[in-house]
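For this depiction, one protein chain was excluded, whereas all remaining protein chains were kept in their positions.
In order of appearance the chains are A and B, and numbering begins at 1 in each one.
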Amino acid sequence: MPNKYQLMREGALCQDEWIYSDEATALSEAPTIISLSRLKAEADDLRARNAKLGVQLLADGNGKTQLGEDVQELEPYLDMLSLVSIAFPTYRNGRGFSAARVLREQFNFDGEIRASGEVLHDQWAMMRRCGITAFELAPTVRLETFTEAMSELSDAYQPAADDQRGALWQRHK
Amino acid sequence: MAQHSSKGARFQAVTANRLSDGEVVYLTPDNQWAETFAAADISDGPEAGDALLARALPADFELHVLEPYLFEVLQDASHFKPASVREIIRAAGPTVRLDLGKQDDAKRES
Partner (left out) sequence: MYRYDEFDHQLVSERVKQFRGQVERRVSGELSEDAFKPLRLMNGVYLQLHAYMLRVAIPYGTLSSKQLRMQAHIARKYDRGYGHFTTRQNIQFNWPALDKIPDLLEELATVEMHAIQTSGNCIRNVTSDQYAAAIDGEVEDPRIISEIIRQWSTFHPEFTYLPRKFKIAVTGHDNDRAAIKLHDIGIVIKQNELGDVGYEIHVGGGQGRTPFIAKKMADFVPKAQLLAYLEAVMRVYNMLGRRDNSYKARIKIMVHETGEVEMRRLIEAEFAKIDASQMLAVPPAEIDRISAYFASPEFETLPASSDVLEAAKTQDADFARWVRANVVAHKQDGYAIVNISLKPIGGVPGDASDVQMEAVADLAERYSFDEIRVTHEQNLVLPHIRLDDLKTVYDALHAHDLATANLGLISDTIACPGLDYCNLANARSIPLAQEISERFADLDRQYDIGELKIKISGCINACGHHHVGHIGILGVDKKGTEFYQISLGGSADENASIGKITGRAFTEETIVDAIETVVTTYTDMREGSERFIDTYRRVGLDPFKERLYAE
(Lines give C-alpha, C1' and ligand atoms only; values in the text may rest on other atoms or scores of the structure.)
Protein backbone atom coordinates (compact mmCIF):
# COMPACT_ATOMS: atom_id res chain seq x y z
CA MET A 1 0.00 0.00 0.00
CA PRO A 2 1.54 3.31 -1.01
CA ASN A 3 2.18 5.56 1.97
CA LYS A 4 1.58 9.16 1.03
CA TYR A 5 1.90 10.55 4.50
CA GLN A 6 4.40 11.77 7.01
CA LEU A 7 4.53 10.07 10.37
CA MET A 8 4.09 12.00 13.59
CA ARG A 9 5.07 9.95 16.59
CA GLU A 10 5.14 11.22 20.17
CA GLY A 11 5.20 14.81 18.98
CA ALA A 12 7.99 14.51 16.41
CA LEU A 13 8.01 13.99 12.68
CA CYS A 14 9.98 10.92 11.79
CA GLN A 15 10.74 8.33 9.19
CA ASP A 16 8.29 5.48 9.25
CA GLU A 17 10.11 2.19 9.63
CA TRP A 18 6.88 0.27 9.14
CA ILE A 19 5.57 -0.91 5.82
CA TYR A 20 2.08 -2.01 4.88
CA SER A 21 1.85 -5.35 3.16
CA ASP A 22 -0.94 -6.84 1.07
CA GLU A 23 -2.64 -10.22 1.54
CA ALA A 24 -0.18 -12.37 -0.34
CA THR A 25 3.37 -10.98 -0.53
CA ALA A 26 5.81 -12.85 1.67
CA LEU A 27 6.88 -10.79 4.66
CA SER A 28 10.42 -9.56 4.99
CA GLU A 29 12.13 -8.81 8.28
CA ALA A 30 10.99 -5.21 8.14
CA PRO A 31 8.33 -4.17 10.65
CA THR A 32 5.19 -4.90 8.66
CA ILE A 33 1.52 -4.07 9.01
CA ILE A 34 -0.92 -6.62 7.66
CA SER A 35 -4.69 -6.93 7.56
CA LEU A 36 -6.68 -8.61 10.29
CA SER A 37 -7.85 -11.31 7.92
CA ARG A 38 -4.28 -12.17 7.06
CA LEU A 39 -3.30 -12.16 10.70
CA LYS A 40 -6.06 -14.62 11.53
CA ALA A 41 -5.18 -16.88 8.60
CA GLU A 42 -1.45 -16.97 9.24
CA ALA A 43 -1.21 -16.46 13.00
CA ASP A 44 0.75 -19.63 13.72
CA ASP A 45 3.35 -18.92 11.04
CA LEU A 46 3.60 -15.33 12.11
CA ARG A 47 4.34 -16.32 15.68
CA ALA A 48 7.47 -17.98 14.39
CA ARG A 49 8.54 -14.91 12.43
CA ASN A 50 11.23 -13.06 14.32
CA ALA A 51 10.29 -9.51 13.39
CA LYS A 52 7.87 -6.79 14.39
CA LEU A 53 4.30 -7.23 13.35
CA GLY A 54 1.44 -4.76 13.14
CA VAL A 55 -2.21 -5.03 12.13
CA GLN A 56 -4.58 -2.60 10.47
CA LEU A 57 -8.08 -2.36 11.89
CA LEU A 58 -10.60 -1.34 9.27
CA ALA A 59 -13.54 0.91 10.12
CA ASP A 60 -15.70 0.08 7.18
CA GLY A 61 -16.37 -3.34 5.79
CA ASN A 62 -18.15 -4.67 2.75
CA GLY A 63 -21.43 -5.19 4.54
CA LYS A 64 -24.33 -2.79 4.31
CA THR A 65 -23.88 -1.50 7.81
CA GLN A 66 -20.19 -0.75 7.34
CA LEU A 67 -19.29 -1.87 10.82
CA GLY A 68 -15.80 -2.87 9.84
CA GLU A 69 -13.66 -4.83 12.18
CA ASP A 70 -14.19 -5.16 15.88
CA VAL A 71 -11.25 -4.37 18.12
CA GLN A 72 -12.28 -7.33 20.29
CA GLU A 73 -11.08 -9.61 17.51
CA LEU A 74 -7.49 -8.49 18.14
CA GLU A 75 -7.37 -9.82 21.67
CA PRO A 76 -5.94 -13.29 20.95
CA TYR A 77 -3.12 -11.77 18.91
CA LEU A 78 -1.99 -8.83 21.00
CA ASP A 79 0.99 -10.65 22.41
CA MET A 80 2.47 -10.86 18.92
CA LEU A 81 1.66 -7.30 17.88
CA SER A 82 3.82 -4.20 18.34
CA LEU A 83 1.50 -1.90 16.45
CA VAL A 84 -2.16 -1.38 15.64
CA SER A 85 -3.03 0.96 12.81
CA ILE A 86 -6.59 2.21 13.16
CA ALA A 87 -8.24 3.32 9.94
CA PHE A 88 -10.29 6.51 9.79
CA PRO A 89 -11.84 6.29 6.30
CA THR A 90 -13.48 9.69 6.69
CA TYR A 91 -13.05 12.11 9.55
CA ARG A 92 -16.74 11.60 10.36
CA ASN A 93 -16.21 7.96 11.25
CA GLY A 94 -15.24 8.02 14.89
CA ARG A 95 -15.26 4.29 15.67
CA GLY A 96 -11.50 4.30 15.95
CA PHE A 97 -11.58 6.51 19.02
CA SER A 98 -13.31 3.73 20.92
CA ALA A 99 -11.07 1.04 19.45
CA ALA A 100 -7.99 2.91 20.72
CA ARG A 101 -9.38 3.27 24.22
CA VAL A 102 -10.37 -0.38 24.43
CA LEU A 103 -6.88 -1.40 23.32
CA ARG A 104 -5.23 0.76 25.94
CA GLU A 105 -7.59 0.53 28.88
CA GLN A 106 -9.09 -2.94 28.59
CA PHE A 107 -6.41 -4.89 26.79
CA ASN A 108 -3.50 -2.90 28.27
CA PHE A 109 -1.86 -2.79 24.88
CA ASP A 110 1.30 -0.70 25.13
CA GLY A 111 2.55 -0.89 21.56
CA GLU A 112 2.12 1.86 19.02
CA ILE A 113 -1.44 2.81 18.08
CA ARG A 114 -1.55 5.00 15.03
CA ALA A 115 -4.31 6.82 13.18
CA SER A 116 -4.36 6.32 9.46
CA GLY A 117 -6.64 7.81 6.83
CA GLU A 118 -8.52 11.08 6.97
CA VAL A 119 -7.29 12.64 10.18
CA LEU A 120 -8.17 16.28 10.75
CA HIS A 121 -6.13 18.82 12.65
CA ASP A 122 -8.89 19.20 15.19
CA GLN A 123 -9.08 15.53 15.97
CA TRP A 124 -5.44 14.99 16.90
CA ALA A 125 -5.74 16.04 20.51
CA MET A 126 -8.80 13.86 21.07
CA MET A 127 -7.09 10.91 19.41
CA ARG A 128 -4.10 11.41 21.66
CA ARG A 129 -6.40 11.34 24.68
CA CYS A 130 -7.84 8.05 23.44
CA GLY A 131 -4.40 6.46 23.36
CA ILE A 132 -3.32 7.06 19.78
CA THR A 133 0.40 7.83 19.83
CA ALA A 134 1.23 8.14 16.16
CA PHE A 135 -0.44 9.87 13.23
CA GLU A 136 -0.14 9.39 9.49
CA LEU A 137 -0.50 13.00 8.41
CA ALA A 138 -0.81 14.72 5.08
CA PRO A 139 2.65 15.72 3.85
CA THR A 140 1.70 19.41 4.04
CA VAL A 141 1.13 19.46 7.80
CA ARG A 142 3.70 21.50 9.73
CA LEU A 143 5.09 20.42 13.08
CA GLU A 144 4.18 23.72 14.74
CA THR A 145 0.55 23.29 13.68
CA PHE A 146 0.49 19.89 15.27
CA THR A 147 2.14 21.02 18.51
CA GLU A 148 -0.26 23.94 18.77
CA ALA A 149 -3.28 21.73 18.16
CA MET A 150 -2.20 19.41 20.95
CA SER A 151 -2.21 22.20 23.50
CA GLU A 152 -5.40 24.04 22.56
CA LEU A 153 -7.46 22.50 25.36
CA SER A 154 -5.27 22.07 28.39
CA ASP A 155 -7.62 20.34 30.77
CA ALA A 156 -10.34 17.76 30.54
CA TYR A 157 -13.53 17.00 32.40
CA GLN A 158 -13.29 13.26 32.07
CA PRO A 159 -10.68 10.50 32.10
CA ALA A 160 -9.72 8.65 28.95
CA ALA A 161 -6.65 6.69 27.94
CA ASP A 162 -4.15 9.42 28.73
CA ASP A 163 -3.05 10.55 32.16
CA GLN A 164 -5.62 13.30 32.62
CA ARG A 165 -7.83 12.40 35.56
CA GLY A 166 -10.57 14.85 34.67
CA ALA A 167 -11.87 17.93 36.46
CA LEU A 168 -14.72 16.07 38.15
CA TRP A 169 -12.02 14.16 40.06
CA GLN A 170 -9.10 16.56 39.90
CA ARG A 171 -10.98 19.19 41.90
CA HIS A 172 -10.75 17.01 44.96
CA LYS A 173 -7.16 15.87 44.70
CA MET B 1 -30.82 19.53 2.43
CA ALA B 2 -34.22 20.36 0.91
CA GLN B 3 -32.73 21.93 -2.15
CA HIS B 4 -35.42 21.86 -4.70
CA SER B 5 -34.12 20.28 -7.82
CA SER B 6 -34.01 22.42 -10.90
CA LYS B 7 -34.02 19.41 -13.20
CA GLY B 8 -35.88 20.22 -16.34
CA ALA B 9 -35.77 23.92 -15.66
CA ARG B 10 -35.32 26.29 -18.55
CA PHE B 11 -34.31 29.48 -16.80
CA GLN B 12 -31.93 29.25 -13.88
CA ALA B 13 -29.84 31.45 -11.62
CA VAL B 14 -27.05 30.72 -9.17
CA THR B 15 -27.24 31.53 -5.49
CA ALA B 16 -25.04 30.96 -2.45
CA ASN B 17 -24.49 32.31 1.06
CA ARG B 18 -21.66 34.75 1.69
CA LEU B 19 -18.93 33.28 3.87
CA SER B 20 -18.39 36.29 6.15
CA ASP B 21 -21.98 36.86 7.26
CA GLY B 22 -24.14 34.20 5.63
CA GLU B 23 -26.04 36.75 3.50
CA VAL B 24 -27.89 35.28 0.53
CA VAL B 25 -26.15 36.31 -2.70
CA TYR B 26 -26.67 35.80 -6.43
CA LEU B 27 -24.13 35.50 -9.23
CA THR B 28 -24.24 38.50 -11.57
CA PRO B 29 -23.35 38.68 -15.27
CA ASP B 30 -19.91 40.00 -14.37
CA ASN B 31 -19.21 37.19 -11.86
CA GLN B 32 -19.82 39.24 -8.74
CA TRP B 33 -21.96 38.16 -5.82
CA ALA B 34 -24.88 40.58 -5.41
CA GLU B 35 -27.33 40.76 -2.53
CA THR B 36 -30.50 41.09 -4.60
CA PHE B 37 -32.14 38.63 -6.93
CA ALA B 38 -32.81 41.45 -9.39
CA ALA B 39 -29.07 41.55 -10.14
CA ALA B 40 -28.79 37.81 -10.82
CA ASP B 41 -27.60 36.47 -14.14
CA ILE B 42 -30.30 34.25 -15.67
CA SER B 43 -29.30 31.35 -17.92
CA ASP B 44 -31.50 29.87 -20.61
CA GLY B 45 -31.33 26.12 -21.18
CA PRO B 46 -29.45 23.35 -19.38
CA GLU B 47 -26.06 23.92 -21.02
CA ALA B 48 -26.12 27.61 -20.24
CA GLY B 49 -27.11 26.64 -16.70
CA ASP B 50 -24.09 24.40 -16.29
CA ALA B 51 -21.85 27.15 -17.65
CA LEU B 52 -23.38 29.63 -15.20
CA LEU B 53 -22.70 27.32 -12.26
CA ALA B 54 -19.15 26.74 -13.47
CA ARG B 55 -18.55 30.50 -13.34
CA ALA B 56 -19.57 30.39 -9.67
CA LEU B 57 -16.95 27.81 -8.85
CA PRO B 58 -13.48 29.18 -9.58
CA ALA B 59 -10.70 27.56 -7.56
CA ASP B 60 -11.01 30.03 -4.72
CA PHE B 61 -14.80 30.32 -4.48
CA GLU B 62 -14.78 29.08 -0.89
CA LEU B 63 -13.03 32.26 0.18
CA HIS B 64 -16.17 34.20 -0.66
CA VAL B 65 -19.26 31.98 -0.60
CA LEU B 66 -20.67 28.69 0.59
CA GLU B 67 -22.29 25.99 -1.55
CA PRO B 68 -23.35 27.79 -4.76
CA TYR B 69 -26.16 26.02 -6.57
CA LEU B 70 -28.53 26.47 -9.50
CA PHE B 71 -32.21 27.10 -8.92
CA GLU B 72 -35.18 27.41 -11.22
CA VAL B 73 -36.46 30.77 -12.24
CA LEU B 74 -39.75 31.56 -13.97
CA GLN B 75 -40.34 34.23 -16.54
CA ASP B 76 -43.31 36.42 -15.74
CA ALA B 77 -44.04 38.87 -18.56
CA SER B 78 -41.04 41.18 -18.45
CA HIS B 79 -39.26 39.95 -15.36
CA PHE B 80 -37.97 36.84 -13.66
CA LYS B 81 -38.76 35.42 -10.27
CA PRO B 82 -37.70 32.31 -8.35
CA ALA B 83 -39.90 29.29 -8.99
CA SER B 84 -39.93 27.65 -5.55
CA VAL B 85 -41.36 28.92 -2.28
CA ARG B 86 -37.98 28.30 -0.73
CA GLU B 87 -36.11 30.57 -3.14
CA ILE B 88 -38.82 33.22 -2.98
CA ILE B 89 -38.34 33.26 0.78
CA ARG B 90 -34.54 33.34 0.44
CA ALA B 91 -34.80 36.29 -1.92
CA ALA B 92 -37.07 38.27 0.38
CA GLY B 93 -36.73 37.23 4.00
CA PRO B 94 -38.90 35.37 6.53
CA THR B 95 -42.60 35.71 5.68
CA VAL B 96 -43.38 36.09 9.37
CA ARG B 97 -41.07 39.07 9.90
CA LEU B 98 -41.55 41.48 7.04
CA ASP B 99 -39.33 43.92 8.89
CA LEU B 100 -36.31 41.63 8.46
CA GLY B 101 -34.12 40.59 5.58
CA LYS B 102 -33.92 41.79 2.02
CA GLN B 103 -37.63 42.69 1.87
CA ASP B 104 -36.98 45.32 4.51
CA ASP B 105 -33.83 46.61 2.81
CA ALA B 106 -35.82 47.07 -0.37
CA LYS B 107 -38.53 48.98 1.47
CA ARG B 108 -36.01 51.29 3.08
CA GLU B 109 -34.22 51.97 -0.16
CA SER B 110 -37.40 52.93 -1.99
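Some notes on this structure:
The rule we apply is simple: a residue touches a chain if its C-beta (ideal position, glycine included) is under 8 Å from a C-beta of that chain, and two chains touch if they have at least 3 such contacts.
Not measured: the values here are computed from a predicted model.
Here one chain is not drawn; of A:S28, A:T147 or A:Q170, the residue touching it is A:Q170. Annotation for chain A: contacts to the undisplayed chain at residues 60, 64-67, 70-71, 91-95, 97-99, 101-102, 105-106, 120-123, 125-127, 129-130, 152-160, 166-172. If you put the missing chain back, the residues of chain B touching it would be 1-2, 4, 17, 19-24, 60, 62-63, 66-67, 83-86, 89-90, 93-97, 100-101.
Convention: only the chains that are shown with their structure count from here on.
Spacing of chain A relative to chain B, judged by their CA centroids, is 45 angstrom.
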